[in-house]
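First the structure, then my questions, so here it is.
All protein chains but one are shown in place.
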Amino acid sequence: MKTPTRRQFLKTTSLVAGAAALGSALPFSAARAAGLTIGFIYVGPKDDYGYNQAHAEGAAAVKAMEGVTVVEEENVAETVDVQKSMESMINFDGASLLFPTSFGYFDPHILALAPKYPDVRFEHCGGLWSADKHPKNTGSYFGYIGMGQFLNGIAAGHATKSKKIGFVAAKPIPQVLLNINSFLLGARTVDPSITCQVIFTGEWSLAVKEAEATNALADQGVDVVTCHVDGPKVVMETAAGRGMYLCGYHANQSPLAPDKYLTGAEWNWANVYTGMVKTVQSGGTIPNFVRGGLAEGFIKMSPLGPAVSDAARKQFTETHDAIMKGNYAVINGPMKDNKGNVIATAGQSFVETDVALESMDYLVDGVIGSTS
Amino acid sequence: MTGADIGWWGVPLAILGGAIRVSTPFLFVSLGECLTERSGRINLGLEGTLVFGAMSGYAVAYETNSAWLGVLAAAIAGSMFGLFHGWICKLPRVNDIAIGIALMLFGMGLAFFFGKPYIQPVAPDLPAFEFGAWSSLPQMQAALKVNVLFLVGIVLAIAMAWMFRATRLGLTIRVVGDSTDSARALGINPDLVRLLATGAGGALAGVAGAYLSLYYPGSWNEGISSGQGLMAVALVIFARWNPINCFWAALMFGGAGALGPALQSVGVSQGYYLFYAAPYVLTLVVLVATSSGRGLLASAPGSLSITK
Partner (left out) sequence: MSADITAETPAKGTSLQLGHILRRAEPIIISLIAMLAGLALFGLFLLAVGKSPITFYELVYKAGFGSAFSWQNTLSRAAPLLLSALCVALPARLGLVVIGGEGAIVLGGVAAGAAGMYLPGLPGAIGIAAMMIAAAIAGGAWIGAVGAMRHYRGVNETISSLLMAYIAIALMNHLVEGPLRDPASLNKPSTAPIEAAYRIGEMPFLGTHWGLGLGVLACIACWVLIDRTSWGFAARIAGGNTRAAEVQGLPVGRLVIGFTALGGALAGLAGMMEVAAVHGSANASLAAGYGYTGILIAFLARHNPLAIIPVALLLAGFEASSGLVQRRLDLPDATVLVLQGFVFITILLSETAYGRFKLFRPDEWRRK
């Protein structure tokens, strides 16, 4: 509350810098680096214990860097709203690097704006950028978080007694399906008889339905649960209340139920964002298609909880190390989906970097649920 | 060991458990609105009151470490919104429906504005009775874990029905609701009655919010309510302004809402959006089937603007 003057000052300098940048067309990396303004846009509240919080933590790390101004907006809908928010950041704050973090922002919103502002860089989380279809000043980045769910699955596989694990999911889209499949396949490395029950809530954020879904899983004897919704807090608290073990997602939820929390697949956007900003500051360009996993520091695992057994700890650490070496494959043939279709023939495997995984449309054998 | 494999038996059990868990906010809001509407005024803004109640209840529970103080705070905050609504609508030519919608926005705005610091902390939960302790099935135990507020709601519904039927207070409210002029002729101050009825209705909506944030699902965030307050106002019309019917309507609505997740958990997973719409479809079907002819609903308070 006492900072407006300083903020105001920063704003004016960045405006000047932005105007200079727009005026001087292409080679201005040095001028711009002096006062780089970066905009972050979130689809929900930035302290949701989940997706948006993970990004906001990354933005906070960028904020701490020298020579940058960070502007943020939360609860921005995937409509004309986000287009205007981006334009407002460009026009009023002189932002030249934007991180609109929700998947739905890309097509059509970023694609509508990028040609209009060729000097602004639009970095989008999760999209599939391709050189022949998309503008050069847009880019996409994402992390192989399915690997984190695979490790979650290993912890879950050791913890489950009923041999039923559960997954509360928002919508049957490739990113979610990959997580569900990885979670079960991780558990099946412990015991191939384990099954995974999935319940789709249909919305990214719908508290009561998420709680009901968790209860329904508990009623079916599921005893380890994870989720892929925007804010996992409700699922975690409800599951802990029903005595289930938890595997986190997006951010570290262990403070919500320390005794029941096994581990969690977390984003490490702080590392990714500071890296990208450094690239821009030093005059370089961020590649249009950026991906990374555990090894690249895009994702990380929550520290293992007290409920994790020694055997689980051992297998977890070994697999973690193997994934760190790269080229790890979760889908190894022969494998069928839960409708009996072959998804991988004998000897065929899909390593973590395989782009085919990003258009996944099946649930593997052993997952109880349907993709539509 | 989390117990036996109960398969399809999970569905009726989930509906029972869901009816108990999910219905309470609907019950409280609809009882509050029932009281308000019986006095001849409509408060469409209870959704905002509920959300503000959820926030203030959670915040106070966290700060004082007492869930019950949180409920009290939510009730007080709710009554403030109600009294404010009642006071404005007392003025001539003011449209109560429009004010309700503006207050809904206002309540949600204030709740989100002041609620930011309370999204992260964990507040204490409201206690529940373990009525399922006799059963060895954990599923049954969970389904019959009944929150105190649910029981309070039942008592309140019965008491309110009795009040309308048999007490002087109830009669006063009904007279005011049916005709402002005859109330005046009887020496009753209709504005005062409506003011208090709206205030009490707001208090109940505030408690409904506290149930959401302090028990089920039991945390404060901006998506905590998915329209329960708005829907509960509509359920009052469905329940024909009868508190006992409000209870059944809330129960039906809560139970039908549990159907979607429960069916998926036993493997009926296609078209889940349509199962999720079950409470709305069911309510609409019942409404169409039980309404007849046209014009005024016989049980509607005469001076209610929405039923003209």
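By written order: A and B. Residues from 1 in each chain.
Here, a contact is a pair of C-beta atoms (placed from the backbone, for glycine too) under 8 Å apart; a residue touches a chain by one contact, two chains touch by 3 or more.
For clarity, every value in this text was computed on a predicted model and none was experimentally measured.
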Contacts of the hidden chain among displayed chains: A, B
Sole residue of A:88, A:274 or A:332 that reaches the chain not shown, by the stated touch rule: A:88
Touch criterion as defined above, residue of A:48, A:74, A:337 or A:352 at the omitted chain: A:74
Residue in contact with the excluded chain [from B:22, B:46, B:77 or B:99]: B:99
Touching residue (missing chain; options A:130, A:282 or A:359): A:359
Where the missing chain touches chain A, by residue: 1, 3-4, 7-8, 11, 71-81, 83-85, 87-89, 91-93, 103-104, 107-108, 126-128, 171-175, 202, 358-359, 361, 372
Contact footprint on chain B, counting only the chain that is left out: 44, 88, 91-95, 97-99, 101-103, 105-113, 116, 227, 230-231, 234-235, 237-238, 271, 273-274, 276-277, 280-281, 283-284, 287-288, 291-295, 297, 306-308
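Just so it is clear, only the chains that are shown with their structure count from here on.
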Residues on chain A engaged by chain B in the complex (per definition of touch): 44-45, 47-49, 75, 161-162, 197-202, 205-213, 215-223, 231, 233-234, 237-238, 241-244, 255-256, 368-370, 372
Chain B residues within the chain A interface of the complex: 1-7, 10, 13-14, 17-18, 21-22, 116, 119-120, 122, 138-139, 142-143, 212, 216-219, 221-224, 226, 228, 257-258, 260-262, 264-267, 269-270, 272-273, 276
